[in-house]
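All remarks here apply to the structure that follows.
Of the protein chains in this complex, one is absent; all others appear in place.
Letters are used for the chains, namely A, B and C, taken in the order the chains are written, and counting of residues starts over at 1 for each.
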Amino acid sequence: MDDGNEMSEAGPVVRDRPGERWGGRWNVFNRYANPTRFMQLSAKLVPWFAGATVLLMAAGLYFALFASPPDYQQGESVRIMYVHVPAAWMAMFCYTSMAVASAIGLIWRHPVAEMTAKATAPIGACFTFLALVTGSLWGKPMWGTWWVWDARLTSVLVLFFLYLGYMALENAFDDPARGTRAAGILALVGFVNVPIIKFSVDWWNTLHQPASVVRMGGPTIDSSMLIPLLVMAGAFTCYYFWVVLVRVRGEIIASRIRGLRLRQVHG
Amino acid sequence: METVVTFVEMGGYAGYIWPAYGLSALVLIVLLLASLRGLRSREAALHDLQRQDDFAAVRSRRRART
Amino acid sequence: MFSASALACVRGERAVFAGLSFTLAPGGALVLVGANGAGKSSLLRLMAGLLKPAAGHLAWDGADIADDYEAHRRRLRYVGHADALKPALSVLENLRSWSVLWGGRGGAAERAEAALEAFGIGRLRDVPARYLSAGQRRRLALSRLLVAPAPLWLLDEPRTALDVDAIARLDREVQRHRQAGGLVVMALHGGERPRRPRRSILRTRRRRPVI
Partner (left out) sequence: MLSGFLEVMRRDVRLAVRQGMDSLMAVVFFVIACVLFPLGVGPEPQTLARIASGILCVAALLAAMLSLERLFQADYEDGTLEQVALSPLPLEAVVVAKVAAHWLVTGLPLIAASPVLAILLQLDAKSYPALLAALALTTPTLSLIGAVGAALVLGARRGGVLLALLVLPLYIPELIFAVAAIDAAGFGYPVQPHLLLLAGLLVAAVVLVPWTAAAALRQALA
């Protein structure tokens, strides 16, 4: 070194141009994802999803509570199915989207994908919770008990734990980027494990088959029941997109706030 | 009137059906409102911060000029 | 030849530095100075491949290190803030593990003992590391540099806790390493000044460079 290595000196280090409102992260990953574009797009989409949710929900409730006939075996209690089954579907759907978004976030470091995974978790947890509680409320009149260790109920319960683990890990770090990456890996690990857990619980259930269980959701389903089911599922899906867009917008703004705060601290 | 009563009774399953629907509505609405409120408050916070930031930028530029 | 072009580092969501470039030829040394939080340690961790640059490249003989981190790991020794010692193991046991990891089993103990001698702690070889003073721990951590040859040394504030004798030993080893064509990048902590002004100094500073 004394022998005179050429070396350019470090230039100005934080780019401090007025146009760059929030930290270096976005500047760097602009080529992959543009939260600004997402903000514009989501602002247009939110009202549409909100409207679709309200309309489909109203139609779904009408079909579910008025227009569909009572089941010949289960009577009126079958109406619980129209919230229970779509909620259970959404529980799976949300977990899948969370895993896919996490994978995109981890592989391509796509910030909007990371935020989508983070925003999906509480929604999925709520749907899972609803699937469990409505299942329990349906089980009481059908099976005479609030809870049976049925394979499906047990799997959904485990899924609920996976959501809780994801959210707990996400929140356990002082550095939000760190939490998102760790939770993303967990989401993928959980995603690989869900089929194994499902299989093991099925296996376990056949070993310990409780005698009194009436199997839910018979093999055939009448169209008079299918329509409310599908409409409610559509309503829940639109609801998911509505809320997830709102939450991702919130995440983007939160990261802009963090960028500004860091600039206040570090100049 | 009678149809309303039979509707509400739900063939004797009222105690299960209405809690199921009510709880679902409650959870979904609370989640929605919480998400919307979170977004609003962050938007407001960002707005404040940006104003401070612009103000500080203007001031430092003015100082640099003098 | 180790070089960086337009390197940028983002920690958390904060840009630590950006647009940083340097070239280091065989036998060269680079001294990093700068205030706390200016990114000296981050730069060393980038050079080690522990962190990925947010923008820019680090290249060894023209090849981007990101293309082959495994090869890059083989040519570097990194001494960070943590001494990476196990208090329950003896000084020699501690160092022998690293000697095996970097240089293979053959002669691992001998290489470790020679390294301990070079840093003046050969007589402590059988003492459990929990009894060492801070300076002795640091000497042991620095001994890792010598257990197997590697062309690139990355030292993060290596003189912390060292006494005059140890600093002289470190300087001698650095000198010897460079004479053999090795490269050294060394971060100095706040108050320290590089002793010879002609050495290349890279100031990692936020905002304006003050040279």
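Rule of thumb we're sticking to: a residue touches a chain if its C-beta (ideal position, glycine included) is under 8 Å from a C-beta of that chain, and two chains touch if they have at least 3 such contacts.
Predicted model only: the values in this text are computed from it and were never measured.
Q: List the displayed chains that the omitted chain touches in the full complex.
A: The chain that is not shown touches these displayed chains: A, C.
Q: Write down which of A:Ala58, A:Val189 or A:Leu226 is the residue touching the left-out chain.
A: Final answer for the missing-chain contact: A:Val189.
Q: One chain is left out of this view; which of A:Val148, A:Leu162, A:Ala233 or A:Ile252 touches it in the full complex?
A: Going through A:Val148, A:Leu162, A:Ala233 or A:Ile252 one by one, A:Leu162 is the residue touching the chain not shown.
Q: With the full complex in mind, choose from A:Trp48, A:Tyr62 or A:Trp204 the residue touching the hidden chain.
A: Candidates A:Trp48, A:Tyr62 or A:Trp204; residue touching the omitted chain: A:Trp204.
Q: Looking at the whole complex, which of C:His81, C:Arg123 or C:Arg176 touches the chain that is not displayed?
A: Missing-chain contact among the listed residues: C:His81.
Q: Hey, which chain C residues sit against the chain that's not shown?
A: 48-52, 70, 73-74, 76, 78, 80-86, 88-89, 93, 97-98, 100-102, 104-105, 144
Q: Contacts of chain A with the missing chain: which residues?
A: Counting over the whole complex, chain A touches the hidden chain at residues 106, 158, 161-162, 164-165, 168-169, 172-174, 178, 181-182, 185-186, 188-190, 192-193, 196-197, 199-201, 203-204, 207.
Just so it is clear, only the chains that are shown with their structure count from here on.
Q: Of the other chains, whose C-alpha centre is the longest way from the centre of chain A?
A: Measuring from the centre of chain A, the most distant chain centre belongs to C.
Q: Where the centres are mean C-alpha positions, what is the separation of chain A from chain B, in Å?
A: Measuring from centre to centre gives 17 Å for this pair.
Q: So what's the Cα centroid distance for chain B and chain C, whole Å?
A: Comparing mean C-alpha positions, chain C is 51 Å from chain B.
Q: Using the touch rule from the top of the page, what residues of chain B touch 2 or more other chains?
A: none
Q: Give every residue of chain B touching chain A within the complex, in rising order.
A: Interface residues on the chain B side: 7, 10-13, 16-17, 19-21, 23-24, 27-28, 31-32, 35-36, 38-39, 42-43, 45-46, 49-50, 52-53, 57.
Q: Looking at the complex, which residues from chain A come into contact with chain B?
A: 18, 21, 61, 65-66, 70, 75-77, 79-80, 83-84, 87, 122-123, 126, 129-130, 133-134, 137-138, 140-141, 239, 242-243, 246-247, 249-250, 253-254, 256-257, 260-261, 263-264
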